[in-house]
Each structure stands twice: as structure tokens, then as C-alpha cells.
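Missing here is one protein chain; the remaining ones are kept as they sit in the complex.
Letters A, B and C mark the chains as written, and numbering starts fresh at 1 in each.
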Amino acid sequence: MEITILAFGIAKDILGGIRVNITLNEPANIHALKQQLEHNYPPLKELASYMIAVNNNYASDTQTILSTDEIALIPPVSGG
Amino acid sequence: MEITILAFGIAKDILGGIRVNITLNEPANIHALKQQLEHNYPPLKELASYMIAVNNNYASDTQTILSTDEIALIPPVSGG
Amino acid sequence: MHPNINIEILSAPLELANCLAWVQSPTCGGIDVFIGTVRNATKGKQVEKLEFEAYLPMAIAEMEKIAMQAMEQWPVEKISIHHRTGILAVGEIPVIIAVAAAHRSAAFEACRYVIDTLKKTVPIWKKEFFADGAVWVAAHP
Partner (left out) sequence: MHPNINIEILSAPLELANCLAWVQSPTCGGIDVFIGTVRNATKGKQVEKLEFEAYLPMAIAEMEKIAMQAMEQWPVEKISIHHRTGILAVGEIPVIIAVAAAHRSAAFEACRYVIDTLKKTVPIWKKEFFADGAVWVAAHP
């Protein structure tokens, strides 16, 4: 399936845009998404850390992804 | 010597005014002043505590009083 | 008065914007502000209004001492303390303390120290007015 990834901060620079499409084998979970992202965009591995959010909530590695989910790539935050 | 006592808050109510004169034997210290005040105004003994300030500083019981000092009777504070 | 300390005792309503403008600085990353407000009740009893009385020169001197102690204990840059006197209605502001620092931790800790110490040592007195009378706070055990 093809999903759209929202990217912010330095992740937007690494992925080359705010919205990037990525193809995953079904069924897919967060762990598989991260592996595919790091394969397509190796500089992600150099970040201090990053999280994936699904529908506005931080997701664990085992969470399953649906094509209708809103998926965001969250690099280290620095608000405040 | 006669000294003037400035009184605030409930002390002003007990002494009956903002400025009250009191006569002390010389040389006088804070301890002697407190004894004379409590003799003249017994309700002072019912306060939770009180302090004497000399020239805008809290004074210890042994500090000597001069007739030129500014003496204030400081009941428990409650600012803020 | 220390150049990085601003103390005012005012009979007119306190202005938060004044305290903030005084402490703001390009070298500061955080400002902690404490704003006291008149509550409508104390120990379950309805409060109608408060009156604050200050021993003016000594109250200013004691507040400056507290601000100096805070500057010695934490790396803070500027401290502004404004205290109100006179009659205050419910919701009005008796005190504002603003502390600016390079880092927020120092601002929080110093601000807390200033208000806690102010309530113990600064010669200012509060009278609470109820429907059935008035009392000077903390006067009796």
C-alpha cells in the first residue's frame, strides 16, 4: 500500500518535502515503516531519535498502519 | 527618655494610633521596650508574635535604643 | 537600589505589563511571574474585600534584601516586585513578582523564594473583611 508521510523540522529537510509518499507491504506496522524510511532516507539514522505519530498520537513499533491513517514523522522536538 | 513608636496592622488598633509615645529608663534596649509595651498594652501578649524594628531593620532583644531611632512595632506580617 | 532590582509599593492597580517590561532582556530565555489575586473565600468563609497596609520604607528595604538573596542563590538577571496597598476587591492583584533568567529553572526557583520569603518578613499587613466583621490575618495564634 502507499501511504503519505507528513514531515516536520529536520525530517522535512531530509525527506525533501512536507508530504512524501512511501510504499509498504501489507500488513505494515510502525517498525516496518521505520525500516523503509531509513532505507529510502539514510540521514534519518543520524538523528538523535525520531518518533512516528499515527492520527495525532505517538505510536509504538508494533502498532499496525492502515492506509487511511494520518502518519507523521516526528524528529526530536524543541518547542517552548 | 521618651520615644515614639510607629504601629501597624493590629498593633495600631491595640496602641490606639499610628504613633504612640512611651517613656523608658536609660539606657534602654529592645527587651526593656517590649516589657514596657506589654505593661502598657497587655493585649500585645496575645499576639502570635511581634518584632521591633529600629531604623527599618528587625532588632534583637539586646539592641540598645537611642531617642533618635525610628522604632516600629511589627505584628505578624501577612503581605503577598 | 541594586540596578537589576525594581521594587514598587503602589496604591493604584498593579500593571503586569510594567513588571514584565522591566525584567525583559535579550540575554534572558525565561521569565517566571507570580501574581497574587484576592480570593473570594478563606477557610471556607466568604471574603468581601481585603485591605493592605505597609510600613513603606522598611517594606521596600526588606523586599530589596529578599531580591538580593535570590540573586545570590540563583543565576537570575532581573527581579521586579510590585505590591499594592489599600482596599482590594475579589479578583484584584495584591502582588506581582517577575524574575528573568537565562534559564528557566533559576527563574522558577528564585520567584518561589521571593514570594515565600516576602510573606514571612516584609512588613505588610492584610485585613480580611467578612459579612460579620474584619480580622488582621495571622495576628493571633
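Keep this in mind: contacts are C-beta pairs under 8 Å (C-beta built on N, C-alpha and C of every residue); 3 or more make two chains touch, one makes a residue touch a chain.
No experiment lies behind these values; they were computed from the predicted model shown.
Across the whole complex, the hidden chain's contacts among the shown chains comprise A, C. Screening C:M68, C:V90 or C:V135 for touch with the missing chain picks out C:V90. Residues 6, 8-10, 12-13, 46-48, 53, 56-58, 72, 74-80 are the ones on chain A that touch the missing chain. Within chain C, the residues in touch with the undisplayed chain are 16-17, 20, 24-41, 90-91, 100, 102, 104, 107-108, 111-112, 115.
Heads up, the rule we're going with is that only the chains that are shown with their structure count from here on.
Among all pairs of chains, B-C has the largest number of C-beta pairs in contact. Centre to centre, using the average C-alpha position, chain A and chain B are separated by 72 Å.
Contacts with at least two other chains are made by no residue of chain B. Multi-chain contact residues, meaning those touching two or more other chains, do not occur anywhere in chain C.
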